[in-house]
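Take a look at this one; I'll ask things after.
Apart from one protein chain that is not included, each protein chain of the complex appears where it belongs.
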Amino acid sequence: MSESLIVTLSLIILFLPLTGFTLTILLGKKVPKIYYTELLFISLAMILSVVIAFFKLGTYADKTIISSFNWINMGFISQGLNKYIELGIQIDNLTVIMLVMVNIISMLVHFYSIEYMHGDKKYTRYFAYLGIFTFSMLGIVLTHNILMMYIFWELVGLSSYLLIGFWYEKPSAADASKKAFLVNRVGDVGMFLGILMLFMTYGTFTFDDIYHQISMGVIPFNSGFWLTVTGILLFMGAVGKSAQFPLHVWLPDAMEGPTPVSALIHAATMVAAGVYLLIRIFVMLTADAMLVIAVIGAFTSFLAATIALTQNDIKKVLAYSTVSQLGYMVMAIGVGAYAFAFFHLITHAFFKACLFLGSGSVIHAMHHEQDIQNMGGLRKKLPFTYFTFLIASLTISGIPLTAGFLSKDGLLAGTLAFGSLTGHWLIPAAGFGVALLTAFYMFRLVILTFHGKPRDEDRFEHAHESPKLMVIPLVVLAVLSLFFWYTPNPLGADQGWFLSKWVVTPQTVTPEFTRWNFMQLEHAPKAGEHVIHSNMYMEAIHHAHYPAMILSLIMAGLGIFTAFLFYQWKKVNTDKLAAAIKPLYLFSFNKWYIDEFYNGVIVKALLVLTRVFAWFDTKVVDGIVNGVATLVRWVSIGGKYFDTYVVDGFVNFTAFISGLFGIILRKAQTGKVQTYIVFVVFSIIILLILL
Amino acid sequence: MLQVGLNHFLFVSAILFSLGLFAVITRKNAILVLMGVELILNAANINFVAFAKYGTGGLHGQVVSLFVIVLAAAEAAIALAIVLNIYKLFTNVNVDEIDNLKE
Partner (left out) sequence: MEGFPILTLITFLPVLGMIFILLIPKESKFQIKLTSLVMVALQLVLAGIMMSQFNYNAGGVFEQSSFQFVEKVKWIEIPGVSWLGTVKIDYFLGVDGISMPMVLLTAFVSLIALISSWKIDKSVKGYFALFLLLDTGMMGVFVSLDFFLFYVFWELMLLPMYFLIGIWGGPRKEYAAIKFFIYTLFGSVFMLLVMIGLYFSTTETLTNGSKVFTFNLLAMMDKTNFTADGILSPFNPHNLRFIAYIALFVGFAIKIPMFPFHTWLPDAHVEAPTPISVILAGVLLKMGTYGLLRISYPIFPEITRELMWYIALFGAINIVYGALCAMAQKDFKKLIAYSSVSHMGYVLLGMASLTSVGINGAIFQMFNHGTITAMLFLIVGVVYDRAHTRGIEDFGGLASKLPVYTGFVTVAFFAAIGLPGMSGFISEAFVFVGAFSVPAIRILTVVSTLGIVLGAGYMLWTLQRIFFGKFNEKWSELTDLDTREYVMLIPLTIIIIFLGVYPSAMLNIMNTSVNVLAKFVNETSFLLN
């Protein structure tokens, strides 16, 4: 298979779901069955992606295939040279692995939804939305430049908005979709600014060109600080999309969407896009930026794990678990465990999709009951669901023989190594603490849902195992959560094909003074050598491998044991315990009051601000305009009075004076002839006297 | 012996003139006013004749007085016609009440 064929096939994979979307949305009203094309296309895309993954990972394992064309002419940037924005795809090992992962889960969710969404009045449109989502997600995976990634980034935001708000008749769903989009936008603005910084400095959006220039020593404003800032700004995009603190609040609310959507978008693929972004920009992150990322990741995973402990909605628990696991991945990037972050992204996608689809199966069986306090004993009624859910829970807890054990172990080893090299011990501490919490809350969920006696007999009686179309995806995902897909050795993935051949940590391109000292090269790369493994950090991870494994096993075991102690064997009365530590319990149950803070402070403040501005606009700005108008009218009224009373008044005054004289003189005008004669006579006499 | 001189004529004519003027100013009846006018004219005639007799102008004074007499006749005719018309219009000849000129 030639390179150009791989490119062509990737493009076909990319546009298949878009075609499905277009056909379904345009013809859906006339031909409701049109959604079969969407199903057909996604299956085709899945098969094609497996095919190209096979060839890429086999034949071209060390090669990055890039194909691009000029999309937009931006005009002159400098010296009369036209600048172009490129559209292009970049196919490396990560891309094809992501392609396979996204397409498999998307396809399984499509088929699962056929049953799950059955009877919904917007059934056809639902598949259309899944189509546009898959298209956008594949776009993020395939792109070779940061602007295009931003474009698809926003498009997944749109599809997520549409799918969370799918049941928009529910005000909570409408609220949640709006919240998701807006919270993401906040992160996106940061990312956009980061992109602007990159373009300003490098004049290109393409990853390769940017990294090449950084390795040549070109950095924003010639300062390591601004390179760090750029990295953190780009990371803000990931904070939004991957639901990291402080922008994690949208993800639990996003559970208002249909459950298969939660599995696909809000567990497996879209939320992992943030981590994927970090993986793509990993080589340009400075030590400071990485530390920020590690701290945010560690804090998020801890925060979400503590909240997950006390939630009673089955999907909410899984949502917080997702946030916590995403925090893990982000933390892994921050500590430099690049390959393990990616590894965990993939394994998490499978087991968390399995968990969500399993929860969907439970909800389906329980007639849309989501509260685990009303469940229990479902093991007997839903054997397949229970079994797959259990496997996935073991995977997330990190029990050997599962893929989750491998990725989590490697990831924790990375934090341990980081701690030993830098002295930031809080990060591994958080990592292992979260491992304990994760095992505990997952098994709390399993036990409360499936074990024990049914707490709602009525619903329990009517519960039944889901149809085949829903069970098969569960089984497939459970199987994909096992270790043998990634490595032959169930205790360590280092030597497996996934980590040794497919995913290799690239060398950072940042200037030396901005790197961790342990990331220095030990020797210059030889000609033809693609990747350099030999640095202190890799060594340290290697050393940390066994301690981390043992420690994480202890933590997982302890967590599971406690969960059984609390909920299966009931040795501890949980209600009493909760009452004993009431403030802590409430703090966790109310999600650290972060939503309250946002709604009560930030949203309120914004609304007040908008009202102030609107008031300012109508009363002050427009007030001035109207005031000027009024003033002009006053002046004109004044003018009127001036005209009436002064100008015209003068004229009338003259007339008045004449009139007055007239009135006086009229007295002499008697009309009597004799009076006149008297006047004549007297006048003559006076004249004579005077003369 | 009292010598009748120019002054005596003038004195008579002055009295005549004054009487005429008095009649013109004070009488209400238009006819009487007209008669006053005649008196004034005749006072003037007396002056003319007197000056002709005692002055150096020859017969000019007598000629003018003849003229005046003729004119006075004409004037009286016209004036009486006017008075007649006034009477037709106002049904009286009281000059006090005929003050339409005022307007």
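A few remarks follow.
When the chains are written out, they are named A and B in that same order, and each has its own residue count from 1.
Keep this in mind: contacts are C-beta pairs under 8 Å (C-beta built on N, C-alpha and C of every residue); 3 or more make two chains touch, one makes a residue touch a chain.
On a predicted model such as this, the values are computed, not experimentally measured, just so you know.
The missing chain, though absent from the view, touches A when the full complex is examined. Summary of contacts with the chain left out: across A:72, A:216, A:601 or A:684, the touching residue is A:72. Check A:126, A:150, A:207 or A:405 against the missing chain and you find that the one touching it is A:150. The missing chain, though absent from the display, is touched by one residue of A:40, A:200, A:216 or A:577; that residue is A:200. When the omitted chain is restored, the residue from A:114, A:158, A:429 or A:594 that touches it is A:158. Although one chain is not shown, part of subunit A still touches it, namely residues 71-77, 80, 82-83, 147, 150-152, 154-155, 158, 161, 165, 168-171, 173-175, 178, 181-182, 185-186, 188-189, 192-193, 196-197, 199-200, 606-607, 609-611, 613-614, 617, 621-622, 624-625, 629.
Here is the rule we go by: only the chains that are shown with their structure count from here on.
The distance from the centre of subunit A to the centre of subunit B, with each centre set as the mean of the Cα atoms, comes to 129 Å.
Contacts from subunit B toward subunit A in the complex involve residues 21, 24-26, 33, 95-96, 98-103. Residues 669-674, 677-678, 681 of subunit A touch subunit B in their complex.
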